[in-house]
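Can you read through this structure? Questions will come right after.
Other chains dropped; remaining ones untouched in position.
When the chains are written out, they are named A, B and C in that same order, and each has its own residue count from 1.
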Amino acid sequence: MDISFKIPYFISMFPKILQLFPETIKVAFWAFFLSLFFALVLAIIRQYKIKGLYFLSSVYVSFFRETPFIGQLFLFYYGFAQVSKTIRSMSPFTALIIALSANYCAFMSEDIRAALNSVEKGQYEAGLSIGLKPLSVLKRIILPQAARIAIPGLSNNFISLLKSTAIGFMIGYKDMMAIVSMETSRSYRFLEGYTAAMLLYWGIISLLSYIQTQIEFRLNRIY
Amino acid sequence: MVDVKELKKSFGKLQVLNGISFHLDPGKILVLIGPSGTGKSTLLRCLNYLERPSNGIITIGNVTVNARAAKKKEIYHLRSNTSMVFQNYHLFKNKTALENILEPLLSVKKLSPSFANAEALRILDEIGLSEKKDSYPSQLSGGQQQRIGIGRAIAVNPKVMLIDEPTSSLDPELVGEVLHLLYKLAAKHTTMIIATHEMEFARQIADHVLFMEHGQIVEEGDPMTLFTAPKKERTRQFLQKFSLNL
Amino acid sequence: AGCSSRSASSSDKEDASKKPIIISTTGEHAFFSETNKKGKLEGFEIDVWTEIGKRLNREIQWKTAGFPGIIELLDSGRVDTVADQIGITEERKEKYYFTDVYFYVPYRIVVAESNNSIHSVNDLYGKKLGLLSNDIAYSYFDELDPEQKIEYVNYDDSTGVPADVAMGRLDATLMSSLHIDTVKKESGLKIKGVGEPVYTEDNGYPFQKTKEGKLLRDQVNGVLKELKEEGFMKKTALKWFGFDPME
């Protein structure tokens, strides 16, 4: 036989992987909302070159975007643990969310910055001209228009995040991919395991993508 | 009240405003005329600091800003005293016609939603666009967008309105209506500075006219005198085409 | 997979005895398969296979990859076997032809240096035990801990596990007793091995479940038997580990 692919084993993987779905989604959602928030702050500071914070935020983005995530995670979870009792007693769950948020917000801030940049200057001026404060203009005029441009990039990041939770396994956090790796290293049936995982991820993320498409459609309608 | 002293502005090497000074009493209408690219729009934009002048002192109502030492607070204050109609409208693209007009009422003047709504609908009616209240800017014709722009600036109800080419996309009927609208505002003591290239409109609405060229005031005066008996040769030449065309 | 593969395999057969044996390994497994400063592979597995190659009169070629890539190299037919302290289990036997056991690895409990309360599996009940995803410990713990009283914490690879033990995030982990002292020495981590070995892992070389796989497995088995009898295995083990695990 040229191909060894054991269908029953492949099928048996689905329920096992799905059992860990909550672990994946919990971390991903927490990290997504945290990083979205901080990304927004970073993007605004950088796009509008807000004095005093611009340099700091640039260094932050540079560091977290330009160094490997695994290094960030280890440095935080093992390196800082040596000086901080809080971190030493931190659960892998919390540590993972913190590390992922800190990392992804740097990437996401770049997507948001580009989207802010895509809104014509005239919209900002019009907002100021009716007496809105810059932050209000941002909130009421610029961000709603930037959203439709930012969404594909942010959605890219959310999808990556959902998959990145797998890295948590390095510090002992088990997500969907972790169970694949555990199960398959016992049986050495990696193809079956990974293929099952792929189908599951595809199914789950397709749902999210569908939501993305719907939001984009609604936002684009009026332009 | 508007008072401007020695206003200067340049883009890179290009000196666009070359020391503009004028004074305007409350409730009066000042009209800026002059060739294309002369700095009319830039002047209006400098007056509320959408463009930072390099020199000059601007007083609007109770706020005075010196370009050499402008503070953020002063600038906001200045802006809250003015509203602007843009040459290319700049309607909020994410908002319907109605929402564009509601925006200053709700977010700046903080009116109650029901009251704001009634006011916005009244303004929409005044500019003849009640039917289009739920259309987005991309779904409006040029003239419709221009009128929403005027409506939005009216909603701000400022001390001074800065109006850039308010009739450029309007047919004669609507020019008449806008004229009427601005008269009514002036009667309510709104001061106005209007840049326009429609001489007839300028003549009818102005209390005072500035003829600008190359970022300088070439001649100024009341419309009667300026349009019928200009003192400067250049003014006569510019207005000649106007009469010729007619 | 029709005629083309059949003709390929028939021509393979003709000179099968001359073809090199290709073996996958990680090159990052202390004493078994390491990469030295010059980038060359060395270790117990390397020595054993060099000898097997000599005796079978076949050239040995190595392919390195991470885990589980080394296993997949075998599945996809790119290599003939895997040499990296692969444990034999019933489940894996379904998929591969294994050679006879050539190595027993005893696993011991490892705890923080300051911990004096853990000496055996029973002491682990209610404690956190870190295990790797590719540990074969699981098959033993069904017996050792039938009531699931130990709290298992799984890791993808071993990078952070000893550190977590030292820091007290884990109460213990299991480590091949061959490695405990080196890890301790090189990393400077404050850990120690305690008690008797919990279980031993039987290592063998897996071959694809094909005719060729079986053939080669049988040949290798023959050589392994010779090597054991002649004391080569013992000598090599002493060279790398300082003792003979087959005893």
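Basically, contacts are C-beta pairs under 8 Å (C-beta built on N, C-alpha and C of every residue); 3 or more make two chains touch, one makes a residue touch a chain.
Keep in mind that what you see is a predicted model, and the values were worked out from it rather than measured.
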Chain-type multiplicity across the complete file: A x2, B x2, C x1
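The rule we apply is simple: only the chains that are shown with their structure count from here on.
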Touch-based graph of the chains, sorted into line, ring, star, complete or other: line
CA centroid of subunit B to CA centroid of subunit C, Å: 81
Centre distance in Å when subunit A and subunit B are each reduced to the mean of their C-alpha atoms: 46
Subunit A and subunit C: spacing of chain centres that average the CA atoms, whole Å: 36
Residue list for subunit A, restricted to those that touch at least two other chains: none
Of subunit A, residues touching subunit B in the complex: 120, 122-123, 125-133, 136, 140-141, 144-145, 222-223
Touch list for subunit C against partner subunit A, complex: 1, 5, 67-68, 71-72, 75, 77, 89, 91-92, 94-96, 130, 133-134, 136, 138-139, 153-157, 159-160, 163-164, 167-170, 206, 209-210
Touching residues (chain side subunit A, partner subunit C) in the complex: 1-4, 74, 77-78, 81, 88-89, 169-172, 174, 178, 181-182, 184-191
